[in-house]
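Notes follow the structure.
Excluded from the complex is one protein chain; the other protein chains are retained at their positions.
A, B and C are the chain letters, set down in written order, and residue numbers restart from 1 in every chain.
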Amino acid sequence: MQITKEQLQQHNEPQLKKHQAQWTALRQQLEERGVDVASTLQQLRQFQVAIPSWALGTGGTRFGRFPIGGAPLNLEEKMMDIGMLHALNRSSGAISLHIPWDIPDNAAHIRALATELDLRFDAVNSNTFQDQPDQQRSYRFGSLCHTDKEVRRQAVEHNLEVVRYGAELGTNVLSVWLSDGSNFPGQYHMQGALQRTLESLQSIYAGMPDDFLLFLEYKPFEPAFYATVIPDWGTSFLLVNKLGDRARTLVDLGHHLPNTNIEQIVSTLLAEDRLAGFHFNDSKFADDDLTTGSIKPYQLFLIFYELVDGMRRKQRPMQDLGWMIDASHNIKDPLEDLLQSVDAILLAYAQALIVDTPGLQQAQEENDPVLAQEALQDAFRTDLRPLLAEARLQDGAALSPIHCYRELQVRKNLIAARGEKTIATGL
Amino acid sequence: MQITKEQLQQHNEPQLKKHQAQWTALRQQLEERGVDVASTLQQLRQFQVAIPSWALGTGGTRFGRFPIGGAPLNLEEKMMDIGMLHALNRSSGAISLHIPWDIPDNAAHIRALATELDLRFDAVNSNTFQDQPDQQRSYRFGSLCHTDKEVRRQAVEHNLEVVRYGAELGTNVLSVWLSDGSNFPGQYHMQGALQRTLESLQSIYAGMPDDFLLFLEYKPFEPAFYATVIPDWGTSFLLVNKLGDRARTLVDLGHHLPNTNIEQIVSTLLAEDRLAGFHFNDSKFADDDLTTGSIKPYQLFLIFYELVDGMRRKQRPMQDLGWMIDASHNIKDPLEDLLQSVDAILLAYAQALIVDTPGLQQAQEENDPVLAQEALQDAFRTDLRPLLAEARLQDGAALSPIHCYRELQVRKNLIAARGEKTIATGL
Amino acid sequence: MQITKEQLQQHNEPQLKKHQAQWTALRQQLEERGVDVASTLQQLRQFQVAIPSWALGTGGTRFGRFPIGGAPLNLEEKMMDIGMLHALNRSSGAISLHIPWDIPDNAAHIRALATELDLRFDAVNSNTFQDQPDQQRSYRFGSLCHTDKEVRRQAVEHNLEVVRYGAELGTNVLSVWLSDGSNFPGQYHMQGALQRTLESLQSIYAGMPDDFLLFLEYKPFEPAFYATVIPDWGTSFLLVNKLGDRARTLVDLGHHLPNTNIEQIVSTLLAEDRLAGFHFNDSKFADDDLTTGSIKPYQLFLIFYELVDGMRRKQRPMQDLGWMIDASHNIKDPLEDLLQSVDAILLAYAQALIVDTPGLQQAQEENDPVLAQEALQDAFRTDLRPLLAEARLQDGAALSPIHCYRELQVRKNLIAARGEKTIATGL
Partner (left out) sequence: MQITKEQLQQHNEPQLKKHQAQWTALRQQLEERGVDVASTLQQLRQFQVAIPSWALGTGGTRFGRFPIGGAPLNLEEKMMDIGMLHALNRSSGAISLHIPWDIPDNAAHIRALATELDLRFDAVNSNTFQDQPDQQRSYRFGSLCHTDKEVRRQAVEHNLEVVRYGAELGTNVLSVWLSDGSNFPGQYHMQGALQRTLESLQSIYAGMPDDFLLFLEYKPFEPAFYATVIPDWGTSFLLVNKLGDRARTLVDLGHHLPNTNIEQIVSTLLAEDRLAGFHFNDSKFADDDLTTGSIKPYQLFLIFYELVDGMRRKQRPMQDLGWMIDASHNIKDPLEDLLQSVDAILLAYAQALIVDTPGLQQAQEENDPVLAQEALQDAFRTDLRPLLAEARLQDGAALSPIHCYRELQVRKNLIAARGEKTIATGL
């Protein structure tokens, strides 16, 4: 299902007057505060969040799954869904594929479809946390860390195959998340497992084209419940330093122990030029994979302030980093969930952009935590929703993507077209 | 596959001499400390841990599952597997069924098989956390808490159906674990959900035979990731108090927030006569469902000390409470995992039985935490494995169940009989 | 130091025009959404947060303290400081005393001073977590839970003495926080300690005047590091139920294990008519006692929504509950910290007041978590600071209390009057 310009205009038309009034008031308020409104709008419009191909169907937990129907059944349908999201918000113009769930059998055709939908291909993701039906050796006891070098070789080759698929589609980033780990003390030799993982990663790194980047995730637990080989940013950082300049540490918001200060990790990785980018989601307990911004919106803002400030200091554009949603849509309609997530990300980014940085720096120099807090909260408390709406309007998107999606009865149409019982590949 | 007395004797024979030496030394040591060895042995031999019917196959996480083959494909095969475990350790003489995974179509036949295997039926478990193929209404948004009274009615009826199955098999306990909860702030009205859950439970309670007990679990999160309707012991306690005398709170070791003092919860529930019993497992991070005793054996001992002490004060036998393993066997052979778990449970129980309680009480009276710690750790540090082996020997079980299992190549035989790719019902 | 109406007017005058413009725009926006603005303003103006007498000086940790000077050295000076805060924001018109730190030697004089400053006396707090120089028996091993009945008797009497001081000043609430607990397994008998605590509380409850309320806190750890006698809401709830109708459970935001859903606890206690009120602060790790709203402002809003909704359902006014700040001002000027805290509390309250409750309820009925989230976040995202400013303006307070405080150089004046090295009683 595609959304036309006419449909978007029909949606926007009745809201335009109210939006203009709100936007005019906000613009004035921002200008009075010294914000460069035009530049801020420009930065927001440039910011694109990649949608993973596995996020378009109903997700689940180990206890089960409750599908709602209309899920995409192949790569083309997944791209169509993302294209529709992008039409609605003009901020989702990228797709991140997962191999072997989304093997592009005909790369030329897939590239052409992407062009048509105005999508680019973001990082490609490998999968060595599951066994595939035709797979020779099992990842039951790990992949890149496995004691058996044949298993490691198979996993390395899989990653290089993923790189080849990615290269055909025009991306130059391999994203690696390893579930390798142990469930019990003593199950494996921890130093040995780390060393074997390093060597496997070195083989992958060596086999990638010269312009390819390797993004390396970390995660403290799940599915391994005693020791994960790469449990924290420190271990990922240690490994990417050994790999080379084109290896970076990827931060997934849900991959941290309770109470971790994630914004500080971001700050340190940026200072060390090792931040790859983000997998966005939100969580209250563990890797809950909830809608970004639904639980801890202030933390999301603080993270974005570190990103904006850190990249500014390096004089690097935000596009240098990778931005992707990685959530599990168990209860909400996955497409609505993605729209809410992208909106929350952009809102946090916008809040970070309007922070009075000179005022904040002065408070920091003078060790004045009271005014420092006021400076950050002033940005966070400002209602920037009209700014985001204006950015969408200028881009020809929907003033209110969620409501437009509902007005057009998208889910109903998808179910009619694809069926009630469809289940997309993914978790 | 059944294990014969001859096979057990063949296993025990070569180890007997060494065992006798170790047991003699330990018995003497215990007697010197004033332990009533005969009574302790008797208590250990009486203690039986129920095996859940869903624990006999390879478990998994939301990321996947790595089956090892030989899993039981129906209730009879599950009972055979538990019968074999019970033959090996004589401490697993009970089975806990889960409906609809294990509907006993022919109750008389199933009861006869149980008698043959010397198994009794422990609590029956209902399932309203998944949708079944033929189910009219979905539990996507809850069951007993649902806003739609037809969904609640369906869930209540399911529970009463489970009670009927249980009654036919001779158990008088219904065990209820609810995944009901919300993933997002505002998703449901929390007071309303709690009230509806209470009313549904009241309908179940009213519909049970007069001698039936209702065990009510709690869990802070997973699969609900914002607010679970019954998140903690306090909420379960509040509900069972409103239900009546035959309702109790069930403690699953993995269902707690980080750092919770579980032994204290046990202590309080025992004092209030509301402890139902236990679901045993172990965990490092969340509801990891690992082998009992594999991560925090000292905590397990401390919990057992509260149980032993609390039941002694009430002059109630340990059999008054429910004891069940509830773990997920993702990496180990499930049957070996269960043998290790039962062994760890009995070890902790034995340690609790030999605590110098008068000495401990004196230290407590005198506010002497140093000697109190010495008293507890003295029991924990004593190597009681020969005591457990002697109990097994007296019961005609294997001196070393795990090694006997391996010597008899049980898994190999199960795979030969049932196939490589079998997947048992369960999580 | 007192702040005059003239000083407040001088502060407000130059900001009035800008405020009026912002307020006019916000009022219109709220009216368009159907908010009863006059009633909302009224509710905000009525809401008063008590300031504890021990929060006016620099706090510290076990590692040390960095005083900034000007701390109040007696009860009168503490009341003067709170009076000044109340003059600045007209929302801090209550004081909560701590005995023995603030014994009112001349109750009549203290009451007169309170009247002059327009303050009322909120809950009085007892202290059995420290030994006082003249104390007969030590609380080293607990107070209400102690094995020695003479210690328990002393602690009970202390609490009743606190009640008498409170009654003289016109309050009818005793607030009890117990540090009673153990640092090591076995240190005390957990059931015994709980039972003795209950009996001691019963003695206190029986000794209070008939109109007195007993607020009972809970806390998982610190200063006890293994088992605290009242570790969670469930235990407090169990105790207050046994005490009687005038006993309630008090929630301190920092007194929870990692990831606890506090708003759910509030919801349940309200439904059961057992919520006493709040101790406000914020935290990232443990009982960090930071400025309210500085770390998790969205959680604060969600809590307030439960409060507003729950009290509305009971048709009870918010004033029925107790509201107090309980933080530790280690790094910020304590008075500025309190101003920021009160502001954050009122902001969360205001956000909760403007939630589109019918819209939210409809989403809940229809199991629509997407629109439920939109309803809550719409209120949270709205910039309500002009509403709070208007409420202050109508009350004759400062438009911007923090900046007014700084313009008047209050800290400098306090240091001049009281000295550089002053340390107030408290933690």
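Just so it is clear, a residue touches a chain if its C-beta (ideal position, glycine included) is under 8 Å from a C-beta of that chain, and two chains touch if they have at least 3 such contacts.
Computed from a predicted model, the values in this text were never measured in an experiment.
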Neighbours of the unshown chain, displayed set only, are A, B, C
Among listed residues B:G192, B:P258 or B:G359, the absent chain is touched only by B:P258
Per the whole complex, from A:H109, A:H189, A:R316 or A:K412 the residue touching the absent chain is A:H189
Touching the hidden chain, out of A:L119, A:L360 or A:L384, is A:L360
Hidden partner sits against subunit B at residues 22, 25, 29, 258-259, 261, 284-285, 291, 293-298, 331-333, 336-337, 340, 347, 369-370, 373-374, 377, 380-383, 385, 402
Listed in rising order, the subunit A residues that touch the chain left out are 140-141, 147, 182-192, 194-195, 220-221, 226-227, 231-235, 237-238, 257-261, 263-264, 267-268, 270-272, 302, 306, 310, 313, 360-361, 363-365, 367, 369, 372-373, 375-376
In the full complex, subunit C touches the hidden chain through residues 60-64, 66, 129-131, 138-141, 179, 182-185, 187, 220-223, 225-226, 258, 283-286, 288-291, 294-295, 328, 330-332, 427
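The rule is short, and it goes like this: only the chains that are shown with their structure count from here on.
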If CA atoms of subunit A are superposed on subunit B, the rotation in degrees (nearest 5) amounts to 180
Residue numbers at the subunit A-subunit C contact, same meaning over half shared and different meaning under half, come out as same
For the pair subunit B and subunit C, the C-alpha centroid-to-centroid distance in angstrom is 43
Per the C-alpha means, the centres of subunit A and subunit C lie apart by a whole-Å value of 39
Each of the following residues of subunit A touches two or more other chains, namely 258, 284-285, 291, 294-295, 331-332
